[in-house]
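In this view, the complex is presented without one of its protein chains, the others remaining in place.
Which chain is which? They are A, B, C, D and E, in the order written, and residues in each are numbered from 1.
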Amino acid sequence: MLNKIVLTGAAGKLGGLLRAPLAALCRELVTTDLAPGLANLLPNETYVAADLSQLDQVMGVMEGADMVVHFGAIGDEAPWDAILQSNIVGAYTVWEAAYRQGVRRVVYASSIHAVGMHPKTDFIDTTARHRPDTYYGLSKCFAEDLASLYWDKRGIESVCMRIYSCEESVNNARALGTWLSHPDLIRLVTAAITTPTTGFSIVWGVSANDRVPVDNARASFLGYRPQDNAEVHAPRVLAQAAAMDPQNPEDMCHGGPFAVVPLGESGVAMIKARSVKA
Amino acid sequence: MLNKIVLTGAAGKLGGLLRAPLAALCRELVTTDLAPGLANLLPNETYVAADLSQLDQVMGVMEGADMVVHFGAIGDEAPWDAILQSNIVGAYTVWEAAYRQGVRRVVYASSIHAVGMHPKTDFIDTTARHRPDTYYGLSKCFAEDLASLYWDKRGIESVCMRIYSCEESVNNARALGTWLSHPDLIRLVTAAITTPTTGFSIVWGVSANDRVPVDNARASFLGYRPQDNAEVHAPRVLAQAAAMDPQNPEDMCHGGPFAVVPLGESGVAMIKARSVKA
Amino acid sequence: MLNKIVLTGAAGKLGGLLRAPLAALCRELVTTDLAPGLANLLPNETYVAADLSQLDQVMGVMEGADMVVHFGAIGDEAPWDAILQSNIVGAYTVWEAAYRQGVRRVVYASSIHAVGMHPKTDFIDTTARHRPDTYYGLSKCFAEDLASLYWDKRGIESVCMRIYSCEESVNNARALGTWLSHPDLIRLVTAAITTPTTGFSIVWGVSANDRVPVDNARASFLGYRPQDNAEVHAPRVLAQAAAMDPQNPEDMCHGGPFAVVPLGESGVAMIKARSVKA
Amino acid sequence: MLNKIVLTGAAGKLGGLLRAPLAALCRELVTTDLAPGLANLLPNETYVAADLSQLDQVMGVMEGADMVVHFGAIGDEAPWDAILQSNIVGAYTVWEAAYRQGVRRVVYASSIHAVGMHPKTDFIDTTARHRPDTYYGLSKCFAEDLASLYWDKRGIESVCMRIYSCEESVNNARALGTWLSHPDLIRLVTAAITTPTTGFSIVWGVSANDRVPVDNARASFLGYRPQDNAEVHAPRVLAQAAAMDPQNPEDMCHGGPFAVVPLGESGVAMIKARSVKA
Amino acid sequence: MLNKIVLTGAAGKLGGLLRAPLAALCRELVTTDLAPGLANLLPNETYVAADLSQLDQVMGVMEGADMVVHFGAIGDEAPWDAILQSNIVGAYTVWEAAYRQGVRRVVYASSIHAVGMHPKTDFIDTTARHRPDTYYGLSKCFAEDLASLYWDKRGIESVCMRIYSCEESVNNARALGTWLSHPDLIRLVTAAITTPTTGFSIVWGVSANDRVPVDNARASFLGYRPQDNAEVHAPRVLAQAAAMDPQNPEDMCHGGPFAVVPLGESGVAMIKARSVKA
Partner (left out) sequence: MLNKIVLTGAAGKLGGLLRAPLAALCRELVTTDLAPGLANLLPNETYVAADLSQLDQVMGVMEGADMVVHFGAIGDEAPWDAILQSNIVGAYTVWEAAYRQGVRRVVYASSIHAVGMHPKTDFIDTTARHRPDTYYGLSKCFAEDLASLYWDKRGIESVCMRIYSCEESVNNARALGTWLSHPDLIRLVTAAITTPTTGFSIVWGVSANDRVPVDNARASFLGYRPQDNAEVHAPRVLAQAAAMDPQNPEDMCHGGPFAVVPLGESGVAMIKARSVKA
């Protein structure tokens, strides 16, 4: 059992799911986000409001931690300046503070959008080259390369989890391949925490879907074994899905709607529109 | 649900298995073959006799179709002239008519014999180079390359299913690795039809056999998940199997007896002889 | 020195270049084409008019030959029926007659258009998958697979030379990468003839151009070492070249204009138009 | 059913586990080891004491055998001279006697230590280059290359099983990935015996562990399907595991403690010390 | 001939070398840097002082340009904040302004330090994964991924030149492999400008050194053919070189001294110290 884990982005959708599972893996869980406070703190949980783009604030949060689970960033496409501060500078401060405070490992919420322009008919493994689809995806590429640097030069371990579509349920045809269920997210983060050594690693954050378009074999040693399968939702989802167009990057690329969304503008609206198109 | 699917080779052994499952996936199923008629038509099924080597006949059948499932061809080694007409010219007419009629996708019964000369100790994936074992296999190579051409130049999608040993049961040692059960054939064709976008794809048509010698990972996005396993037949089959010879291509190559059958002559007799050799 | 070599397509542009060099490699050179006769026969050259789509005619020509150099086919995109007879049936008859007459090796004029839809920013080697750009290219794919079959099943060797732009000089920007000079063509065919064993081999037919976009390393044992370089023509050619469009397959794919020419229609006119576009 | 199988190393820990399963696969099982005798012989089992470094002794044991299962060797790091006699000369005599006596196949207990210096964050398949971690591992590399030679030159088949941590239970964190259960060992040897043709093959000897760090896909045709999973022991084992150090080859390499043990000295003591370190 | 080229970093060491060659490739050369002015302007050269981290300033410079040659950035390891502003924000503004102003291509001074932590005994090609050795190298990774994004989403071409050791002469043993002569730099930039289509490309900026440790084959279509060879300096350089240590990343990694320099501190002093160590 670890002494202390830090969770960034604890007030976010995914971060919120991780508080209890992480609290069970350590003596002290420190959660942090921009919000002033967090409801329903767990017995061994402490919340500290912090701006991740400010190194001094992050330094304070990290003190004495064994590992940091870094989910604190903008989670959708956004204007460049916002991505720069939140996701690029924010990544730097997290790894730098981790180094200065002797934190051993960063478990990082990377994203499929780091490689979203690859066609989904190309079954890719974790060595596929960076091919971002948005500023958001570009910031994930940056953080992965930063993680590589801190491992090679400073011995800080990182597990970069390229999370696909982490939703409560499956709501569009693309998600039949890309869904990451909430329980599988928890399994993934748990594996990333408990694996004895990880070095610099990349792993796809995706459930055991029949239509999964990526290969997690190279991360096998992490022991992440998803148990949910989007296919149980296939009849409902396909019945209402719009026809797809193989010439359209939205329908052909791993990044889905992010592959066509204009840079700097949100892909969320497009995803929503898409789901009800039929 | 699709409006119209065309099934060629509907009077054949495998084609016959597909009539009911395909009828369930569309409003109108048009079946075709050389035979004058077909017994036991399904409520939404229409049968049209046609010679696939005649473009005008194929044009008529394809009108208004969304997809065509192309099983109409000689299914064994045969003299060159027969293969040329039936399998090479026949493939051209199917893809060309599909293009002219606005058909979106061809689901094609390709074959392991397109790559049958690879040794089975070489675990091959769907990118292994063409290495046909017969004129029959050569015609499958041709059709796959044709499919690639129609996708790159004209945007017609294709799923080339390299079917192995599709039999009701497992009758020889080779089939412990190569068996495709009838239910798994139906699963495969269903996946090839229902996957939203496929581009030009190749997938192995083989069940979930313990001894499967090919890698289907690159076709993962199609969601084909076989459920049968030839291994349940292993005790019976191995008890009566002849000793094998690792220096004999029949016993060492993916193509099995096709790897040694003289070009232009039937491999079927050899397969049958083999099964009872012990 | 070989006893007898057969050259098909001897009346064609490239075939004509090969008569003298081949005559120097054997005691008897038999040249053949559709034309009734050939002017200026060399001392050890015999000409026989023959239709390569007729097996019996080809059988006569091949009798007693050691090797056949097969250049007799349509050399541009053409309607399907023409390609079928000339390039597909014609390839079958050549390899089949070679087998029946005990010919040891087929040296074959394949083409870059067998793989013309690959982007030229992808440096490809001789194992790149077939990706034809035209019916013409498709027929080259067919013949290569046929050559593989005759090697694996019958021990006939083949050298498939994927000839690029074999012209007297360099006349457009694409050719700065793709040019095969006439002297280098002769070097290539000579290497394919004189190499002691070749099995089934593929080699790019391209000069030592600075901008060569393909990798011939896997054919290194053939000893083909081109000596010409299109770059000496770069100043002239680039000065008059039209601006290119990276989104246009014509400008981005290995196949050049063949990557955009409509199937069944000649690409030659387009190439000519292109050269003077500026 | 085979006529005769020979099992070397029958008095050893793993060899002992194989006597009954092998006896069920043949009419006559001949077991051999250095010990003068073996207790509890099975009805169709004959024991012959033999020194595997003496060719004449091995020749006698092999007479009339169909296959030999070769487990007779030092199973831990040892001084060079001991490894040389037992594992290198011993391998030569086994393959040479197999050849002289017409034995068809050698099923060989190779080891993960043939490739133990690869980092375990590198998911390796059976084509990973030799990278031994000890003299012991070096002797396994030697025997694998010897097996390749006897297949290529003399047609003797071999299945080189790279056994990981074959123990009754899971006793340290490394074994969560590397465990080979006793029942899975028996499944593996049975597959290696009963597969009709194997040529020269390599297969990982590891259970179906969640954290398995190697890829057995290329040996798929052998039909080895492990059924045990070390993960059921994870809570107990991780609770008492020492913290690991990603900079330490012991914790980072496939070979585990063998990756740091001094050459020529036993790694067993280090493994034991490690297990109780927490 | 292009209408207008923009050169950033024109007051720098390498930028200065490029002014005349670029001026010869276009009607109008606009040079820019932080300095207030530039001496010895060429007849068709205009200098505009600009801060590349300010989008509006860059927008003005880019107006009407066909291509931009981007050398304007910190060229050594530096503190994070400096790298962030100059190399990361500066890259964003250059590509964004290029997009907004309709510039077709960015020719970018990337660096070997984007992959500097690979061992030099690993011969790497342009697909080797990012493995930066410094914040400087990390910023080059960022810009390459940005270039990939602008190509995939917006059709802006980029040639990322991973420049090695661009010096007037060869002054240390490492440079025997890594030297890029000044004339070869000019050849490289000229090729990157004049190649008709480039898409998103990566090319090593290194001379034709005997000891070159990287593979430029995949960039072959660019036609960059270096003509200088550091080996002529080998006798002098090796005579005064310090002994190297294969366990030291400085001596074993592509990045050389950057592989050991502390993050954020200059590697230049270390390189100089190294050169005279013997």
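To be clear about the criterion, contacts are C-beta pairs under 8 Å (C-beta built on N, C-alpha and C of every residue); 3 or more make two chains touch, one makes a residue touch a chain.
This structure is a prediction, so every number in the text was calculated from the model and none was measured.
Across the entire complex, contacts from the unshown chain go to C, D, E.
The chain omitted from view is touched by exactly one of D:Leu84, D:Ile186 or D:Val268, namely D:Leu84. Checked against the full complex, the candidates D:Asp33, D:Asp133 or D:Glu157 give a single residue touching the omitted chain, namely D:Asp133. Contact residues of chain E toward the unshown chain are 119-123, 173, 176-177, 209-213, 215, 231, 234, 238, 241, 243-247, 251-252. Think of the hidden chain as still there; on chain D it touches residues 80, 84, 88-89, 92, 96, 117, 127, 129-135, 137-138, 141-142, 144-146, 148-149, 152-154, 263.
As for the chain not pictured, it touches chain C at residues 155, 157, 194-201, 217-223, 225.
The rule we apply is simple: only the chains that are shown with their structure count from here on.
Centre-to-centre separation between chain A and chain C, using Cα means, comes to 51 Å.
Here the spacing of chain A and chain B, counted between their Cα centres, is 40 Å.
Screening every pair of chains for touch gives A-B, A-D, A-E, B-C, B-D, C-E.
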